[in-house]
Structures are given as C-alpha cells and as structure tokens.
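Apart from one protein chain that is not included, each protein chain of the complex appears where it belongs.
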Amino acid sequence: MADQIILNHVTKRFTTKTLGDIVAVDDFNLSVHEGECFSFLGPSGCGKSTTLRMIAGFEDLTEGEIELCGRLVSSSKKNLYIPPEERGLGMVFQAFAVWPHMNVFENVAFPLRIQKLNKTEINKRVAEALHHTSLTGLETVFPGDLSGGQQQRIALARAIVTNPKVMLLDEPLSNLDPKLRETMRFEIKALQRKFNFTIIFVTHDQSEAMAISDRMMVCDMGKIMQIDTPENLYNKPCNRFVHNFLGESTFINVEIRDGKAYPKGHAEQALDLDVPADAAAEMVVATRPNEIALTGPGEGGFATHIEKRIFLTDRTEYLVPVGNQLLKVQTPHRVTFSQGEACCVHLVDPMWYPADDEEAEKERARRQLV
Amino acid sequence: MRKTGGVSADLAAVDGRKRLNMDKTMTIICFILLVIIVVIPIVMIIYNAFFNEGKLEVEMFVEQVTDKKNLDAMWNTLQIAVLTTILGTIMGVFYAWLLGRSDIPAKGLMRALFNIPYMFPPFLGAMAWDMMFNGRSGYINKFLRELFHLSSMPININSIWGIVFVEVSYYFPFVFMQVVSALERMDPTLEESARIAGARQRQVIWKITLPLVKPAISAGALLILTTSLAHFGVPAILGYAKRIYTLPTRIYAVIYNSGGSFDGIRQGAALSVMLVVVVSAALILQNRILSAGSYDIIKGKSMRPTLIKLRGAKVPLFLLAILTLVLIVIVPLVMIILISFLKAYGLPLALENFTLDQYRTVFGMSGTMDSIRNSLFISITAGVVCMFLGTLVAYVVQKIRPKGKGVLEVISMLPYAIPGTVLSIGVILAWSGRIAGINLYNTIWIILVAYLARYLSFSMKTSSAALLQVHSSLEEASWVCGASHTESLADITLPLIRPAMVSGFFLIFLPAMREVTTSILLYGPHTRTLGVQIYTLRDAGMIPQAAALATVAIGIIIILNTIVTKLTKDRKGV
Partner (left out) sequence: MATVRFENITFRYGSNTVLENFSLEVDSGKIVCLVGPSGCGKTTLVRALLGLIKPETGTITVGDRVLFDAKKRVNVPPEKRNIGIVFQDYAVWPHMTVLENVCYPLKKQRRPKDEIQKRAMHALEQVHMTEYARHLPNQLSGGQQQRVAIARALVVDSDVLVMDEPITNLDAKLREEMLLEIRMIQSRLNATILYITHDQQSALQLCDKMAIMEPDGSLCQYGTDEEIILRPANRFTFEFIGISNFLPLVRENGQLMLDCGEKIPYPDQVADEAKNGGYDLGVRPNDIVFDPQSPIRAKVDSRVFLGSEYNYFLSLGQKQVRVQQSMLDARTKGVANEGETVGIRLLNARFYPSQKGGAQA
C-alpha cells in the first residue's frame, strides 16, 4: 500500500490578540495509506481542523511539507503552495455547504462544468453520483427543500463526482440527528468501497471515529498523542488523556510494595494484578467501568462490597469501594447485586500510567480559552 | 399539536370574550385608520382621473396620456430610473465586495463613510453639482473653459446623464448596505467547497458568491428603482433649466402652471395614474429579471472568510474608494458651503467676495424659521403617530391574525410602491373639502396626512420583524405568572419591541426632515417645510441664500444623526 498523504514536520503557528503565539499544530508527522479511512480525533483546539485545512489548502503551513498522491503541495522550504482548486480533492463540510441557488443536479455538476466536460459526460457522471447517494429523482429539487441528511448526500455526491483519490470529511455528521448519523456512516463506507478513495475524517466524537476508521490519530493541544487502529487505541492508550478521551475511564491510584499493587488507603489487600517490572512506587491503574467483571465473594479478585447501585437505562452501575476510592462498574441489567452485598471485582488487562499528569491539565485549560 | 397557532384558539376557550373584544377593537381601528390614510386618497386619484362631477369622462385622461410632453416625461423617467438602478447596483455591489471580501485597509472606517451618502439629501447634492457643472454658469465649467480656452462648457450636468450621475451617487448605498451585510453573514464553507470543486477565485465570485447574495442585490436594486422613479428633487433641480421633465416634475409643473386649479389637479391625477402604471410595470419587470428567492446562507460554525488578497491592486482600489467618497460627499458639501458665503451668485470664489450676509438674510425672512419649525413638527408627529399606528397594524397582522390580515398588510404596504407626488395629489383631492366637508388644504395637517401614508410602511415593517421574534411562549409565561392579557402586552410585548419601535421612529423622522417630493405640492403660504423653503429660494434665483439654508439643514441632519446613533447604540431587547 502506497502512502497517499504525507505530512512531514508540519507546524502551524498563529498569533492571537489575547494569548500571544499559539502553536496550533506542532510538528505533525504522519502518512495515510491509499484506500484507508483515517480519522483525526481530539477535543476542540487540538489542531485537527487546522491540519485538515492545511491539507485542503485553505491554510498555508508555517513549517514542513505536505505531499498528496506523490505530489508536493505545500512546502515551507521550497516556498511552494498549491491552491485548493488544484489539489484534486473531494471535501464535505459540517454545514453541508451545498449551494442553495443551484438545484441538486447543478450542485453535483458544478465540478464537472468547471472542468469543461461535455454535456453527455456530465449527465452520465452526475447520474452515477446521484445513484450512489440515493438522490436519483431529486435532480431538479433545490437544497432548501431537502432534509439535512439529503443535503449532506448532495455534498457527498458533489465530492465523488470528480472521482478524487482523497476525500476530506470535516465533521460531516455533526449536524445530523443521532439515528441519521449511523446510516450516513454506513453510506460513506459503502461509497469508499465503491469508489476506492482515501478518507480523512475529522471529528470530536470518539465512537463515530472508531466506527468508521481503519486507523486514527488522537491529538491534543497541537500535538499528536497516538496513531493506531481503533481497537489498539482503545485497548492500549499511551497515556491517561487518550484513555479518558476514547471512552469512560476509571482510574485507581495504587502504591507498589513487594511487587504488588495496593490501592491507596488499603494496606492489607492488594489488587489481583501482575505489576509491570518498570513500575514506579506510585502508579495509576486505568480501566473502564464496563470492562470490570463483578462476581460473588470467593471467586478470586479483589474482595469488597456494593456501596451503591444506580439503575441506568441500558446498564446497571455499581459503585464499589477500592481502598479510599470508589470504583465505577457497569454491567448489563442481567447482572444483579443489591446494595451492601459482598462481591469481588476483577480487572481485566488494565493499563498502567505514571501518577503525575497535572501540568498537561493546566495547559489544556489555557487552550480552551482560545 | 399544536404548539404554534393553537395559542389564540386555546385562549378563546378560556377567557374568551375579554380577549376577543380587545382583539376585535384593535382590528377594526386598524382598518378604519388605514382606509382614511391610505385607501381614500388612492381611490380619489383613480376616480378623478376618469370621472368628472360624477360622470365617466375619459377624454381628459386620453388627452393627457397621449400628450407628447407627457410621453417624453415618461420616457425620461424610465431612462433615468433604469440607468440609475443598473449603475447604482454595479457600484453598490463592487464596493460591498471590496469591503466584505478583500483585504482592503481601514474597513471599519470605510464602512462608516460609505453610509454617509445615504444620509445626504440628494436634492442638495443636485444643487451643488448644478453650481459646479451647470451648462451655462457652473463654476468648475467656467474654470475649465478658461483653462483650456474652450468655446463651450465642457460638462453639462443638466442632462439625463447628469441626473443619473447624481442619483447614482446617493442611491448606491441601498445596494451596498444590503450586500455587505449578506456577505458578512455568509457561511465561508459555501465558497471553500467551490474551491475544492476546482473553481478558481474569479470563478467562485461569479458562480457562487454573487448568485448567493443575489436576493440582497435584488432587494437593494428594487429600492433604487422605486425611489428613482418617484423622485422629484434631482430631476427638478437639474432638469428644469433644459426642460427635461420626468413624470413627478411634470405633475408638479402641470399643477403649478394651472395655479392650483381643480382642472390642473385633475390633469395631475391622470399623470399620477400613468406614473403608478410605470412603477408597477417596472416592479413586475424587475421581479421577472431578478426573481429573488431567499436562501439560508448563514448556518455553520462561524469562521472568518478567507479574504482575497488584492496585492498590487490594493493601493489603487483603496484610493479609488476614497476618491469616490470625496467626490460624492466632500466636494458637494464644500461647494454648498462656499456658495453660501458669496455676496452674489456668479461672482468668483475669492475671499473678497465672501460675506455672512446671506445667513442674515435667510434668517431674517419670516419663512425660514417657520419652515424649520414646520419640518420639526411634522417629522416628529409623523414619526410618533406612524410608530404607534405601524406597531398596531403589525400586532394585528402578526399576533391577532384576523381573517382579512392579508388585505391589511397589502394596504399598509401600498404607499411604499406609490410615489410621494401621487400620494400628494390623492391627499389634495381627498381632503380639500370634498369629503365630509373636511378642508385641510393650505394647512400643515394635509402635509402630515400625506407623510403618515407615505411612511407608515416603514414602522410597520420594523415592528413586524420585531414581533415575529417575540415567541408566544414569552407571553404565555407571563399569563401563567398571573398577568392579564393587557398586562402581558404592557409588561412583556411592548417593552420587547420598543427598540424596534424607536428605530422605526427615526427611520421616518430623518427622511421626513429633508423631504421635498410630497410637500412641494402641498405647502401653503405658511406651511413651507425646510426642503420646500430651500427649493423655492433657489427657484427664485436666490442661490447663495438657498445654499446658506442648505448648509444649516445639513448641519441639523448631521447633529440629529449623531444623536440617533448614540441613542440606538446601547439598547437591549430582541
């Protein structure tokens, strides 16, 4: 598989009135393979949108190089910048950006008219694009008369009609209601299989990113945190931030003594875990509420009791004391314990992180102000 | 159900009678007032154009319509209006784009400056240009002739093109203001997606940006067209000398020449019908050409649009914009002020010819102070009455929604499309003793009635827009809190639309202060308005004196405008 999009030491600096210089994108290196669906995921202000806009050509970069399909399109060293219209990309925006003064056919035909293709060719290709986005029959309708989902389909049709090799999707599902979001996700994947383009998908919604991507990049505060497949990222996050960002997390502060992990405030009972060899004296054990097994007493694990039972819509939540901390455990409704009942918790393959992370939190709070 | 629309029906079921009665009363008052102010004058024009002493008599009408002079006037009116609209629209769009989308410097300042021509009374502008480029005696003309030893005056402002030039300078802001705000609110991804689709910057402007702001362009162009068709001041000042008439000036001339006789007024009524037909035809035509939809172009995350770098063209375009402003605002202003200090019109503009006498003369005349007082009185009264009446109509149309609300709306908007000259004739016909013996002719009240009809739609529009924003739940919440229907109106609805009512007032007050078109036909010996006074001074050949009063008038307008901006700046509400 060839690399289709390559970012080489890409950096973008802004000067803002309130906060002075901000490094929006700090030394990004990544390569996206041909035919891959690659997501940029992160909280607002993490640099994902700026990166996408640099790839699209709406922003120039401060340092570094961007290569698209083997062609250099932005380079600070060579002072090279190719405008968006010459990059041969497809792009879909959050607010649809379909042109309200053109009907569906004209919207989709626009890129072809710009290329000055002949009439029969245009008709043929528009019909094909509309067919694949289930818009056939709506050619003469104006976008204002269509639903949000249909408008986003027009945007998709307009993007695929030129058969681009690379498709940039900038939070394309955020303006749709939850049910429609899922359907559109399937449709985007189906289109990708059919037309075989590479996707860059920008979102702040982790479940959406995981559902659609082959690989994804999690970034925060202008830095790349981790790039991997969704399952690897979810199961082996490289730090607390990524762990927390990819799904509800629960952290247990532990002290390591004699190769065993004792939850803080509980000197007698150690967690039933193999402590990694390189563990410091204080560590954080990270797991997720729905990855903790809850059993009756005497079945191994860490013996404790149910402090509180909370009935949620699609699962039951139990708060279980572990040392001086309350551990959140979520189970399907069919697993039932009552308040005060003795039980054991089993942590399945948790992650281990160093105990200090405060500086990062401060910096994040500062950035949120931008 | 039932969230919308259900409200009034539901309430009728609860404390039905009390509320229904109040609604009914308001609706009936509305209809009666609109009939008196708007419907009667219009009916009177049509009646008098075709009937005489109760009998159908079309000879006079046919005679007027086929008269060569009148047909010429109609042709001139059309020519001027169409040219003004086309050129004014191009100019408005160009500067709107320059300020809205390019990286031209000093944008905030430039935006403020570009609104000035909107405040500047066009007929004073025409006066100034006439002083400079009059085909016989214009100062700059004379200067140029001597400089280049020409045999005749190089520029003749007393022509169709001269009129068009002056009208364009003061009407292009109609388009400019609409388009610049549309451009600023537009979602930038609409343009970005066109770049991605392969379009170059230039193609994006032509194929995406301009079509998207077309509704704004169209609305502005429509304003220019109707205003120009009905405009009296500029063609009167620039056209009379060369006997270039438009329909409004022709109507004035016919009535003026007949000494205000009834026959003259009837001829005027016939010409008015002609003018209304021309305006309607133009409106329909414009609708065909620029059939304007309105689209939603303002969704999405707000992101500043990518500004287009003008690069080398930046400085020249900046200078061009500044030059435009100087030419249409500063130059005429300076000219009027200079002339106002002249001992006599025609003397060279040299220091030894300057004096303050003209100001003394003007203020020594009995008419001058009267005219200022009259204008203030009528403008304030018209503003206040229209503010309340317009809000009443808006409330009936938007909130009570009686059966005939469509009719109500149409009636109240009708004068918007009917030229001021025409309205004046209708008002004369209606209120000079022919209906119920009410004779307001030669009193200040007849001007007031005409202003009410002319400006009612302004306040009705702003109040309507504000009322639409007052969601019915805001009123319902107050009922649940224990407020009666009247209390709710007083505590919630009216305070919420108060800012809109106030701006509706100023929207009427400011143009009424400099009005000529309507009042020129209605004034009597003691009821001159400021505009009429300046016009008649000039007409009587007292040009420096007219310039002196014009200077005072501009001063008053600038002061009032400053106060208005200060007042309306920090207002809260919807």
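Each chain gets a letter, A and B, in the order it is written, and its residues are counted from 1.
Quick note on the criterion: contacts are C-beta pairs under 8 Å (C-beta built on N, C-alpha and C of every residue); 3 or more make two chains touch, one makes a residue touch a chain.
Being a predicted model, the structure only gives us computed values, none of them experimental.
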item: Shown chains touched by the chain that is not drawn here; value: A, B
item: Among A:2, A:80, A:280 or A:348, residue touching the chain not depicted; value: A:348
item: Residue among A:81, A:234, A:262 or A:352 that touches the chain left out of view; value: A:234
item: Contacting the left-out chain in the complete assembly, out of B:144, B:483, B:510 or B:556; value: B:483
item: Which residue of A:89, A:246 or A:351 touches the chain not shown here; value: A:246
item: Options A:7, A:210 or A:322, residue touching the unrepresented chain; value: A:210
item: Residues belonging to subunit B that touch the chain removed from view; value: 1-3, 10-11, 13-15, 471, 473-474, 476-484, 487, 491-492, 495-496, 498, 572-574
item: Footprint left on subunit A by the chain that the document does not show; value: 206-207, 210-211, 230-231, 234, 246-248, 288, 290-293, 311-315, 332-334, 348-349
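Note that in this section only the chains that are shown with their structure count from here on.
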item: Rounded Å distance between subunit A and subunit B, as computed from the means of their C-alpha atoms; value: 55
item: Interfacial residue positions of subunit A with respect to subunit B in the complex; value: 56-58, 83-91, 93-95, 97-102, 110-111, 114-115, 142, 144, 155, 158-159, 162, 168
item: Residue ranges of subunit B in contact with subunit A within the complex; value: 187, 189-190, 192-200, 203, 207-208, 211-212, 214, 293, 295-297, 299-301, 306
